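Shown here: the complex without one of its protein chains, the others still in place.
Going by the order they are written in, the chains are A and B; count residues from 1 in each one.
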Amino acid sequence: MEMNSLYDSLSLIAPELIISVTLLVIVLFDLIFKNNKKMLPFLSTVGLAVALITQAGNLTDGGFAFSPENTPLFYGMLTIDSFGAFFKILVLAASMLIIYFSSTTDEVNESFDRLGEYYTLIFGMVLGMMFMISASDLILIYLSVELLSLSSYVLAGFSKNKTRNNEAALKYLLFGAFSSGLMLFGISLIYGMVGSTNLTALNNFLQTGSINLFTITISLILVFAGIGYKISSAPFHFWTPDVYEGAPISITAFLSVASKAAGFALLIRFIRVGFVSYVDSEGFWKLSEVFDWQLLLVIIAILTMTLGNFSALWQDNLKRMLAYSSIAHAGYMLLGLAVMSDQGVLAVLVYFFIYAIMNIGAFFIVMLIANRIGSENIDDYDGLGFKAPLLGVSLGIFLVSLTGIPPTAGFIGKLYLFIALVDANMIAVAVIALLNTVVSLYYYIRVLKHMYLVKPSTEPPVIKPSFNNLIFVLILAVPTIIFGIYFTPILDFAKQCVQFFGV
Amino acid sequence: MLTEFGKIFVFLIFAMLFVAISIFIARLIRPTRPTKEKLKIYECGEEAMGTPWIKFNIRFYVVALIFLIFDVEVVLLFPWAITYKDYGIYGFLVGIIFLVVLAIGMAYEWRKGDLEWARPKPNIPDLSKILKKKIAQPETIEPSADN
Partner (left out) sequence: MNGFPILTLLTFIPVLGMVLVLLMPKDKEREIKITTLIATGIQVVLSAVLLMSYDYNAGGIFEESSFQFIEKFRWIEITGLSWLGTVKIDYFLGVDGLSTPMVLLTSIVAFIATLSSWNISKSLKGYFALFLLLDTGMMGVFVSLDFFLFYVFWELMLLPMYFLIGIWGGTRKEYAAIKFFIYTLFGSVFMLLVMIGLYFSTQETLADGSAVFTFNMLSMMDPANYTADGILSPFNPGNLRFIAYIALFVGFAIKIPMFPFHTWLPDAHVEAPTPISVILAGVLLKMGTYGILRISYPMFPEITKDLMWYIALFGMINIIYGALCAMAQKDFKKLIAYSSISHMGYVLLGMASLSTTGINGAIFQMFNHGTITSMLFLIVGVIYDRTHTRGLDDFGGLANQMPVYTGFVTVAFFAAIGLPGMSGWVSEALVFVGSIGEEITRILAMISTLGILLGAGYMLWALQRIFLGNLKEKWSDLTDLDGREYAMLVPLAVIIIFLGIYPSFMLDIMNTSVNTLVEFVSVNVSKFTLSGL
């Protein structure tokens, strides 16, 4: 490999490098100042902020990083483009929120002596996600998925004194190991056929080479199993409720937003780079006719959202309910991708942006309340709305937004999704998704019912969140309303980012 | 005609059949006279005692991990050492970065006390601190009937 090209590539992955350096700094800091844990969240935030600013400055950069010198076609391990930048910004911003979130969570702070590891592992996850987002080579895809997964297995079981925590971590590990094994097998089959691990090479092969349909179908389903596990789509979602319920709540929020975002970015890039022959003037993707991604995704999406929504109906634990709701949301977003058009990807981007805000918000308030009343059971929320007016109203806003009722931002996400679906004439699918929305109303509103409508059997405690926490809640709740009324900024940002480099 | 994968598949089937058939034939023709001694677990002639499912000290794993890391280091550094002249200063820097990261890992192990075989005092989590906070939920594994 030519060292100069390696050096050039480094400038393309500046945010990733910043994250790596911060990771090392945190480890060293924790080793040197063993008893000063207060600085860790601060250090982490600074690192993430610098990475975020760098990434935002490189929004329109495009290029391949780490290209092998003597390949006839000029493509590499990583693709840097604005599509990736969108998801990286999302991941970095979500991570910053999660860092603050973690620093206020009792579950995390109980394990004082392991806080250094906690933040280190979060950075491990962030690094994995960032490489996952821009990976355009099967080997790197696998490696980054593993980097993300290994860090998150440990974090899921971070508060190791709780049984449900251990259960969560073990389940996560077992499911994860199994599905990454499947994915690896799929990758090896693809490599066996194509003779290269690069996605662009795969695309070229599909357009010209002789193809064994059976083998490619098997291998793609296997690869999808690995990705589907990351975005917790049915039928690979079984780990989600247990892990989301068992893991520390900050990690749950992180998994449900950032990890899912990275998984979606990977899936979109995998299909877009690997399978799309050309894009027509109306933005619809014409795929190589070896595999019907649309059919697969539509079926999976419908299954995912229906299962997620109907299972959520019966949940009494709020964390578990939000886990199922996040499965359902993955279903909606898969529908956006299933449209197979730039329009659909735009809808996914918009949806993710909004989903990140409202989901982190909802988890944060659940955490604040759990810190005070020590329970996440919906029945224990009786009458809380009157005792914690601001938290109650904010949770209401987040839940209504998750349902997708105007004038909240969640509606805009749904609106663009349905616009994409109707534009592609997928009316029947849109109807199913809409009916799902109605179902989801029931369990979201159930929380509000308990907070406001049900008479508590015992006097609920007064919850007075600290000033900082209130600000944090407002930072999330206010945009949820504002973006519901004036959503031009999100769309302007997202539409810049539906650009893939080199395809 | 068979594809290349097909040939491998045929080969696979034959391999499996071969094993199955030979075990089956052996079972048919061998004498079976089990005694108590014969049925015992083979443990190098020692008298077997206790269950094999005992817990190993976690430190064995830590040591194994450290060994693995340095093993990989050697594997990577060896080819680097042979060719780094060709790559000049960049190649040298890459090697240094690799070593620094590894060193930090080493320092972590050291500082956390994982290199000391006999630990001076076990680091038991301070339960009193945890219990001070109200933990309302009983720590049981809730049956998850829904999946």
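One rule holds in what follows: a residue touches a chain if its C-beta (ideal position, glycine included) is under 8 Å from a C-beta of that chain, and two chains touch if they have at least 3 such contacts.
Keep in mind that this is a model prediction, so the values were computed, not measured.
**Q** With touch as defined up top, name the shown chains that contact the chain not shown.
**A** A
**Q** Would you mind spotting which of A:E107, A:D342 or A:D380 touches the chain that isn't drawn?
**A** A:D342
**Q** Pick out which of A:I13, A:L255, A:A430 or A:I463 touches the chain that's been left out of the picture.
**A** Answering carefully, the residue with contact to the hidden chain is A:A430.
**Q** Taking the full complex into account, what residues of chain A touch the chain not shown?
**A** Touch set of chain A with respect to the missing chain: 281-283, 341-343, 346, 386, 400, 405-407, 411, 415, 418-419, 422-423, 425, 427, 430-431, 434-435, 437-438, 441-442, 445, 448-449, 452-454, 486-488, 491-492, 495.
Please note the rule applied: only the chains that are shown with their structure count from here on.
**Q** With chain centres taken as the means of their Cα atoms, state the distance from chain A to chain B in Å.
**A** The answer is 30 Å.
**Q** Using the touch rule from the top, collect the residues of chain B that touch chain A in their complex.
**A** 3, 5, 87-88, 90-91, 94, 101, 104, 107-108, 111, 123, 125, 127, 129-130, 133-137, 139-142, 144, 146-147
**Q** Help me check something: in the complex, which residues belonging to chain A touch chain B?
**A** Touch residues, chain A against chain B: 3-4, 6-7, 24, 27-28, 31, 34, 106, 110-113, 161-164, 167, 192, 212, 215, 238, 241-242, 311, 314-315, 317, 373-375.
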